[in-house]
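Got a structure for you, written out below as structure tokens; questions coming shortly.
With one protein chain removed, the remaining protein chains of the complex are shown where they sit.
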Amino acid sequence: MRKVAIVGVGQTRCGRRDDVSFPELVHEAVKEALEDARLDIKDIEAFITGSMPAPMSGINAPHLYWADAVGAYRKPIIRVATCGTTGGSIAHTGYYHVASGLFDVVMVVGAEKMYEGDPQGVMTTIWDYRYERPFLAGAPGVFAMQAMEYIHRYNFTLEEVAEAAALLSVKHHLAALDNPYAHIKQEITVEDVLRSRIVAYPIRLLDICPISDGACAVILASEDKARKITDTPVWIKGLGYCGDEQLLADKDLVWWLSAVKAAQKAYKMAGIENPVKQIDVAEVYNPFTYQELTFYECFGFCSRGEAVKLVKEGFFNKDGQLPTDPSGGVLCTNPIGATGLQRIAEAALQVMGRAGKRQIPAVETAFAHAMGGSYSLNSVFILSRSK
Amino acid sequence: MGEEIEPRIIEGALSLPYRWATGPVGARFLEGLKNKKILGTRCPKCRRVLVPARKFCPRCFVDTDEWVEVGDKGILRTFTIINFSFVGQVRKPPYIVGIIELDGADVGFTHFIGGVDLTDIEKAARELRPGMRVQAVWREERKGDILDIEYFKPVRE
Partner (left out) sequence: MSGRVAIVDVAQTKHGAPYIRNLTVSDLVYIVVKELLEKTGISIEDLETIITSSSDFWQGSGCSNVFYFDAAGAYLKDSPKVEEDSALGFVYAFMRILSGHFDKALIVAVTKCSEAPSISDITSLNSDPFYQRPVGIEEVTAAGLQAQQYVSRYKLSDEIRAEIAVKNYRNAINNPYAHRRMNLTIDEVLGSEILAYPLRRLEVADGSDGAVAVLISSEEAARKLTDTPVWIRGVGWSVDHYFLGDRDLLEVVSLREASERAYKMSGIRYPRKQIDLAEVCETSTVQELLWYEGLGFCNRGEGWKLIADGVTGMYGELPVNPSGGVLATNPYVARGLIRVAEATLQLKGEAGRRQVPDAETAIAHSTHGAAGSHHTVIVLGR
């Protein structure tokens, strides 16, 4: 099978970007990525784009709207969209473009302009119009139910879990200060989190990601090309994608089978048997603090019900056994169509050793995740310095 | 599976508010319309003048670097007469849409064509032909949007 490497990444400054139009925002990330890989637009053979459901930006078929901005004139372009998982899905698509042998160098672009539309209004339409749509209030309402289920499943008290969640929030906010692309840059304390407004019980404002405008581009290349383009190719050593049922109530949201299986597939391909030992840093798609606890367990970073304890022990801190989200994660930056791809870009930068102040020392292998759909779709990448 | 039940339709509508950023190049272009100026930007590489003004050239993939005012007259490249309705339609049908090659621009400009009697569509179509000259008809009150030009009308020169 053909090996595929990441050879360049580009990210825009995220936040409220009223200063640029949607295509101009996308263009920024594309230019950054080309510069990063020292490539010309002519070198890019095909483009893979994605964003949230098109109603989010109010423009249908956004790949056509972006076509000139990514430089796709007379070239292949495709749009793949799977809600929050989009950033992961387009990276998968880019991977298969190269792995198929049809292309050698492709660019994957994800973007969102969330301040231009009504994100929660759109996300509510993910749910079945007959049965679930009237009840499910955007994303926070659903994740709040997941949090309660988690607390109940393992017989925690709310306070125990809320504290672990708050610690994660503090940790990510601190990390975001080191990330020049991050949106929310604010030092906070555990007390700040626990005293912030309840948005959907038990989830508080500082447990929740922001909405952001932002774009991210990643350049993928075949082995031959990758070696010519860069001295620090980041190899896609494993990838997995999995989805579970449509209806929210059908799923086990504490032991998310789609998350478990997506990770298992990626681990198998990458030869990972002991994730904690073999993974040096993880960029987990964490729009909600409580949810991140369940992900740690589903990905085998700890055993079931153990995440609360490990968070409190600092296991996932920058100097812990498995550092997570040194970028500040989704909790601090969330242009959804780009968010999953940012996890991959950030993980790649860690492997390249070019993550600046957020660098974790000596990263050999990194983990990058995305989640979306009716909280049903999960994507996992394992990136590595060695093939 | 048991007795036949009358199929049901659940009616719904999605209505969402948007606020779209034009970007600075777009803002300057739209501001120009307020002053009855149609502005393009020139690509430093292929030298084409792009209207509406672009931040970058879609062919050369480099930033444009020069503002150029183009004429509010031009040549009609093609047209169509619309005789049906859809949601969000700005004009009541029938109306004419055309692509215009403005004087001094190197790409086409899409807008309404007016000043033509549309009581008989086919008769109206015969009054129009690609290659004919058209000229912008500006609104009295201009707000800095694309409809500051009400339409383009055929002119004899």
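Note that the chains take the letters A and B in the order they are written out, and that residue 1 is the start of every chain.
Criterion: contacts are C-beta pairs under 8 Å (C-beta built on N, C-alpha and C of every residue); 3 or more make two chains touch, one makes a residue touch a chain.
Just so you know, these numbers come straight off a predicted model, no measurement behind them.
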Contact set (omitted chain vs shown chains) is A, B
Can you work out which residue in A:Tyr181, A:Tyr241, A:Tyr267 or A:Phe381 touches the chain that's missing from view? A:Tyr241
For the chain that's not shown, point to the residue among A:Arg17, A:His92, A:His173 or A:Lys237 touching it. A:His92
Touching the hidden chain in the full complex, which residues of chain A are there? Just list them. 1-2, 21, 23, 52-56, 58-61, 63-65, 67-68, 72-83, 89, 92-93, 96-97, 99-102, 122-126, 128-129, 240-246, 257-258, 261, 265, 372-374, 376-377
At which residues does chain B meet the chain that is not included here? 7, 12, 14, 18, 20, 22, 26, 30, 50-52, 58-59, 77-84, 86-91, 95, 97-100, 107-112, 121-122, 125, 129-130, 145-147
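FYI, only the chains that are shown with their structure count from here on.
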Using the touch rule from the top, collect the residues of chain A that touch chain B in their complex. 17-22, 24, 27, 41, 55, 57-58, 67-69, 71, 73, 113, 115-118, 121-122, 125, 129-130
What part of chain B is in contact with chain A in the complex they form? 10, 12, 14, 16-26, 55-56, 58-59, 61
